[in-house]
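Remarks on the structure that follows.
Note that one protein chain of the assembly has been removed; the remaining protein chains are unaltered in position.
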Amino acid sequence: MNTSFFGELLLTISERGRALLERGRGGRVSAAARSENLIELCEELLSGRGEASGVALARDILTRYAALTIGPRIAFFEALANRFGPDPARMKKAIAAWEQKPCDETAAEVHAASEPRRQELFRRLNLAPGGTAALVRMREQLMDALDHRADLAAVDDDFVHLFTSWFNRGFLVLRHIDWSTPAIVLEKIIRYEAVHAIRDWEDLRRRIDPPDRRCYAFFHPALVDDPVIFVEVALARDIPAAIAPILATGREIVEADKVRTAVFYSISNCQRGLTGVSFGNFLIKQVVEEINREMPKLSTFVTLSPVVSFADWLKRERSSDSSAAISAGDKELFGLLDDPNWWRDADKAAQLQEPLMRSAAFYFLRARSPRGLPVDAVARFHLGNGARLERINWLGDTSERAMAQAHGLMVNYQYDLGDIEKNHEAYAEARTVVASAGVQRLLRPSLELVPSV
Amino acid sequence: MNTSFFGELLLTISERGRALLERGRGGRVSAAARSENLIELCEELLSGRGEASGVALARDILTRYAALTIGPRIAFFEALANRFGPDPARMKKAIAAWEQKPCDETAAEVHAASEPRRQELFRRLNLAPGGTAALVRMREQLMDALDHRADLAAVDDDFVHLFTSWFNRGFLVLRHIDWSTPAIVLEKIIRYEAVHAIRDWEDLRRRIDPPDRRCYAFFHPALVDDPVIFVEVALARDIPAAIAPILATGREIVEADKVRTAVFYSISNCQRGLTGVSFGNFLIKQVVEEINREMPKLSTFVTLSPVVSFADWLKRERSSDSSAAISAGDKELFGLLDDPNWWRDADKAAQLQEPLMRSAAFYFLRARSPRGLPVDAVARFHLGNGARLERINWLGDTSERAMAQAHGLMVNYQYDLGDIEKNHEAYAEARTVVASAGVQRLLRPSLELVPSV
Amino acid sequence: MNTSFFGELLLTISERGRALLERGRGGRVSAAARSENLIELCEELLSGRGEASGVALARDILTRYAALTIGPRIAFFEALANRFGPDPARMKKAIAAWEQKPCDETAAEVHAASEPRRQELFRRLNLAPGGTAALVRMREQLMDALDHRADLAAVDDDFVHLFTSWFNRGFLVLRHIDWSTPAIVLEKIIRYEAVHAIRDWEDLRRRIDPPDRRCYAFFHPALVDDPVIFVEVALARDIPAAIAPILATGREIVEADKVRTAVFYSISNCQRGLTGVSFGNFLIKQVVEEINREMPKLSTFVTLSPVVSFADWLKRERSSDSSAAISAGDKELFGLLDDPNWWRDADKAAQLQEPLMRSAAFYFLRARSPRGLPVDAVARFHLGNGARLERINWLGDTSERAMAQAHGLMVNYQYDLGDIEKNHEAYAEARTVVASAGVQRLLRPSLELVPSV
Partner (left out) sequence: MNTSFFGELLLTISERGRALLERGRGGRVSAAARSENLIELCEELLSGRGEASGVALARDILTRYAALTIGPRIAFFEALANRFGPDPARMKKAIAAWEQKPCDETAAEVHAASEPRRQELFRRLNLAPGGTAALVRMREQLMDALDHRADLAAVDDDFVHLFTSWFNRGFLVLRHIDWSTPAIVLEKIIRYEAVHAIRDWEDLRRRIDPPDRRCYAFFHPALVDDPVIFVEVALARDIPAAIAPILATGREIVEADKVRTAVFYSISNCQRGLTGVSFGNFLIKQVVEEINREMPKLSTFVTLSPVVSFADWLKRERSSDSSAAISAGDKELFGLLDDPNWWRDADKAAQLQEPLMRSAAFYFLRARSPRGLPVDAVARFHLGNGARLERINWLGDTSERAMAQAHGLMVNYQYDLGDIEKNHEAYAEARTVVASAGVQRLLRPSLELVPSV
C-alpha cells in the first residue's frame, strides 16, 4: 500500500539528498550538528531551481525538524533569525539603483531584497505534503521559545505575515457541526473548546444535537479535518444572564417558534500556531447570516461572554493609592472578596453587588490600557466588530475559574443590525465604548467627571 | 430569501458609503468620473482601520469595477499603476533609518515601504465575498490591456505574486472527475478543454466515463465549483502514437488487466487570470500517485503531447539563409508542405517523412530560444518536470489545427521513476534535453557538430 | 480488478452449475432448448436450501435470461405462467386440513400453497446483485408480450404484487435535482421526461438551474442512480394558463419575493417495468412539504396538466348518433378541427372556443368510463389525490402532440390544504369530480339534466 510510485520517488530523492549531505562525515551525525545540517538543507532549498526536487527537499526538512529535541530546535530558530533575514549587500545595491532611478522596477527590487529570506523558505516548505500544518506547529514551538528570546520576534512576524495571507477569509469554509459530523472532527471540538470546557461526548452532544443549539466552524483545505475556529450558539427566548442554565444537563428545549435570540456563548480558536491571525469577526458575521437565513424572524444576536481580566484589574486598583475607579469605602468592602466562597453567603453578596457592578462598569467604560484601549481583550474584540456592551450580569458564572477571573461576572455584547457600522467607527476612530443605558447607569453620577486612567 | 440580516447589513453599509461618496454631486455620475470614483473608494479601503466596514467597501468596489466599460477600466488600471505603487517618501525615510541602523526592524520597514500599495489593496478586496474570483477576472482584463500597455506590467507582477501565494499547491484539492460529477463542474470541463476540444456532452462522456479513462482536476476553495486545471488520462496497453484512436467514438475498451500505460493526453489550465502560476507539475505528480495507488502494476507514465510551434519554427528556418537546421535540399522538399493536403498523398508523405522527422529532432534537441531554452513551450514544461522526450510520432494528429501547428507531429514525454530527479537537474542546470536513443537517432550524424541556434 | 475472491467464488459456482446442467448433452445447446434450460435452473433455485448457492444460481439465471432472444423469452414467460403457478396437489391437501380444523396454522398453509410458485422464484432471483433492476426489466418485456397473450396476465399480477411491496413509499428517498446533481442522474432525467420532452443539456439546465425552478425525484436503493419518478416545478406569481412561457428560452426569472404559486408542470414515471405501482401521490405531497418548508409564504399549489384523451373522446362523440355531450350544431362546427392548423386562423379559433371549452367541461364533469370513472387518466390521478379541477385553459399547449391529443387544451388541478381530504373522499366514495365554479359554468344550463355516458 505504501509502495506507490510517488512515494518511492520522494523517498529516492530524499535519500539521495541525505546521502549527499552526510557524505564525508564519519559515523553518526552528532546531536549538535543536526540543526546545522537542517540549515544547510534550507539553504539548498532556497537555492534550488525546480519544483521537482524542491518538494522532496521540503519534506525532508520538515521530517528532520519534527525529530529535533528542544536544544537543536532553539538553535534552528536562532539560525532562522540570524542567517535568513534580508541580505544587506543585495539591499544596498537595490537601494542605490532605486536612488539613481526611482521607478516601479527598482522599487520592486528594493522590496524583494528587503524581504527576510525565511519568507521564501517558508513558502517553499509549504509545498511539502502537510507543509502548512507542519509550519503552524513550528510556529507554536517558536511561540514557546519567544517568552525568553525577544531576538526571535522577527521570525514570528514573518510567520504571522504569511499565515495572514494563507488563512485568508476567502479560503475558509464554514461548516455546521452537529451530531451528524464525523467523529474525527468532533473529537477536536472537545479538545479545542477553550471557554467552557467540554467534559465528554455526552456533554458535546448536549451542545450540538438539540434543536435549539448550533455550532459552526471554519475549516481550511490545508488542515483538512482540523477546524481553525468555532462558535457555539444557543437559541433562546431572551438574552441570558448566566451560563449554567445554558449548559445544564436536564434543561428544557426551547421550541422553534419561541426562539427570539441567538446567543454566542463560546468562541474558541483551535490553532495556537495561528495566534495573531483573526477569524472571529468573519465567523460571527457569517454565522449570523446562516442563522438568519434559517430563522428569518429571529431578531436579537448577543454573546454571553467572560470578563477576562476584571479581577486582576480590580486587584491593581485596590492596591493603588490613587485609584480613580474605586473609593476608600469600596476598597474596604472588597476585602470580602478574599474569601473565595463569599458568593455563597447571601449577606456578603448583597453588600458587594452594587459596588462590584459599578466597578465593572468603570472597568469597561473608563479604564484604559497604556495604549488607550479598553482593558478587556474580549471587549476589544466585540466592540471592534461593531457590537454594543448590552448588559453586565451579576453571578453569571460561578465556576472556580470565572470567580477567580471576574468575581463571577459575565457580559452580553449585542450585534444590532442598524448600529454595527456606526459602533465600529465610533470605536475605531475614538475608542468609544458603545454601551446600553443600563450599563451606563451602573456608574454613579459622582464618578461621571473623574478622568479616566 | 435575500433579505438576510447580513445581506441587509452589507447593503446598508454600501449604500451609506455610496451616499457619502456621491454626496455633493449633482445628478448622475458621468461615465468619465466612474473610475476616479473607484480610485477614491480604493484609497478609503486602504486607509480604513477595521474589517467590519472593509468587507462592505471591498464588495462595493468590486461591484462597481464589474460595471465599468473598457475605457474607464483602462483608466482604473493606469491609476493602479501610477498611484498605487510604493510610496517614495516612506521609502526614503525607511532607507535612511536602515542605513543608520541596519537591523531586522529597520529592514522590515524598508520592505513594507517598498511594497506597491496595490498589493495591500488586492488583499483587502479579497475579503469581499467572491473576492478571489473577482480579482482573477480583473487580472484577465488587465492581460487584455497589457498587449498595448507595457506600463501596466508592474500591476500584473503584483497579481502574479499574490496569486502564487493564494493558489499555493497546499490549498488545492484534487478531485476525480467522472460521470458522477455534478453537471455544474462538467460543463466547465467542456468549456475549458484547450488541447482537443470537447464537442458536446456525449464527447465528454467518452472521455470520463469508460473504465479505461480518467480525469482529475485541482479545485481551490475560493473558486468553489470552478476547476483550476485538469488532466485527461487514457489507460492503454502501449505508448500511443496518435490521438485519433484515443478519441474515437466506437473504440474498444482496454480491459483492466491489459493496462500497462497511463497516457496524459490533455492538460488544460482553466483560469486565464492565473497565467503564470504553475499547477501542472503538481497535478501530474499527484495523478501519477493516485493511479499508482489504484493500479500498482501499471508501470509506464507518458504524455501524448502537441508540438506547438514546430511549423512556425520550420517556416523561419526555411526562409533563413543560414539555417543550421535544414539543408538546401530539405528546403526545396519542404515546399510540398505548402499544400495543406500533402499528407493525404502517400507519395508526398513518404518523401517528407524522413526530413521532417529529422528537423523535428533538431527542433527539440538543438534549437534554442534567445534565452537559451528549448523552443517548444510544452517541451520546456515536461522536461522541467523531469520527463524524457521519448518519441516523435509521424502524423500523430491530422486535425486542421495540428497540421498547421506541427505538420501533424505529436510527441510522447515519459515520466520514469528512477530518472525524474536526474533529468530535472540536467535540464535545470544545463538546459540539457534528455531524449531517448530513438529520438537521438533521428538526427543525422552530419548534423551532430553544427552549433545550435 | 475483476478477479476478486467473491467474483471468482460466484464464477466457480455458476460454472459448476452450468457444467452440471449441460452435462450429457452433445455440442452446443440449441436455441430452442435455452428457455427449457432456464426453467430447470429456476426449479433448482426453488428447491435449493441455502443462500450461498442461491445467489450464484440467481445470478446465472438472470444472465442467461438477458441473453434470450424474443422467441425463447416468450417460451420462458409461458413456462412461468403454466409451470410456476400454485401447486394444486398441495392446495388440495392444505384445504382438506383447514376444513377439518380451521385455525391460523392450517389457513397459513392454504395461503402458502395457493401462492404462485413464481413469487418465491422472483424473491430468490432478487437476491442476485442487480436482481431488482433485472426483474423490473423482465417485467417490461413481459408487458410487451402481454398485448397478444392474456394468458400471461397472472405472471404480471405477481410482478405488481411484489413490486408494490418492494417499492414501498418508506423505501424511497427524495432527492432535489439541480445543476449540482451528478451527470449520471441528469442524463436519465433527460431520457425519462415523458410529458414535455427535454431536447438537450441546455434545455435541461433551464428546467433545474434557475432560482425559480425545482425538480425532485424518488430513488430506491436497489436502483441506485436510476430515479423511479420525478416532478418538475415552476415557481410563479400566478396560476399559469399555458406551457410555452414556462419552457421559453429567454423568459424572465421570477424573483423569490414575488413567488406565490408552485406549478407542477411535469410528472414522469421512469421505470416502465413499475407500471401499476403508484408513487405520484406521495411524490407530490412530499414535494409540497419540501417547498413549503423552504418558502412558508407560498400558498398555491397547482398543476399545469395535459388533457390526454380529449380528442379521442370528442371524435367518438362526433361519430356517435346519440351523443349526450355535443349537439348536432357543435358536430358540424367541429368539422373545422379536421384542419390541423385551425388554431392559427383567428376566426376559426373564435368560433370553436366556446363549444370546445363546453365539451371539455362535459368531458371532465359528466363523461364516464364503462367502470364509472372520469375518462381522463390524469384527472383520475389528481382527483384521487384530493385535488380540485381548477381551470381549463384555451390553447394552453399548441405543440403538435397536444393539438392532436387535446385540441390544445391544458388544465390546472389545485391542491388546497383545507379541502384535500374532503375532495379525496368525495371522489373515492361517489366518483364526484370536484371542480371550481369557473369550470362548472362552462357547462351550459341546457345540458345540466342530461344523464352521463
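When the chains are written out, they are named A, B and C in that same order, and each has its own residue count from 1.
Note that in this section a contact is a pair of C-beta atoms (placed from the backbone, for glycine too) under 8 Å apart; a residue touches a chain by one contact, two chains touch by 3 or more.
Source: prediction; values computed, not measured.
Considering the entire complex, the omitted chain makes contact with A, C.
From the options C:D144, C:E255 or C:E289, the residue with contact to the unseen chain in the full assembly is C:E289. Among C:L46, C:A75 or C:L127, the one in contact with the hidden chain is C:L127.
Considering the full assembly, C:A222 is the residue among C:I184, C:A222, C:A256 or C:L333 that touches the omitted chain. Touch with the hidden chain on the side of chain C covers residues 1, 3-9, 12-13, 16, 49-53, 55-56, 81, 85-86, 88, 91, 95, 98-99, 102, 104-105, 107-108, 110-111, 114-116, 123, 126-127, 131-132, 154, 157, 162, 165-166, 168-173, 220-222, 278, 281-282, 285-286, 288-289, 292-293, 296, 301, 384-386, 417-418, 420-421, 424-425, 428-429. Mapped onto chain A, contacts with the missing chain fall at residues 1-3, 179-184, 186-187, 201, 205, 225, 256-257, 295.
In this section, only the chains that are shown with their structure count from here on.
Leaving out only chain B, the chains still linked to one another by touching are grouped as follows: A | C. Chain centres here are Cα averages; for chain A and chain B they lie 37 Å apart. Centre-to-centre separation between chain A and chain C, using Cα means, comes to 59 Å. Rounded to whole angstrom, the centroid-to-centroid distance between chain B and chain C, based on C-alpha atoms, equals 51 Å.
Contacts with at least two other chains are made by no residue of chain C.
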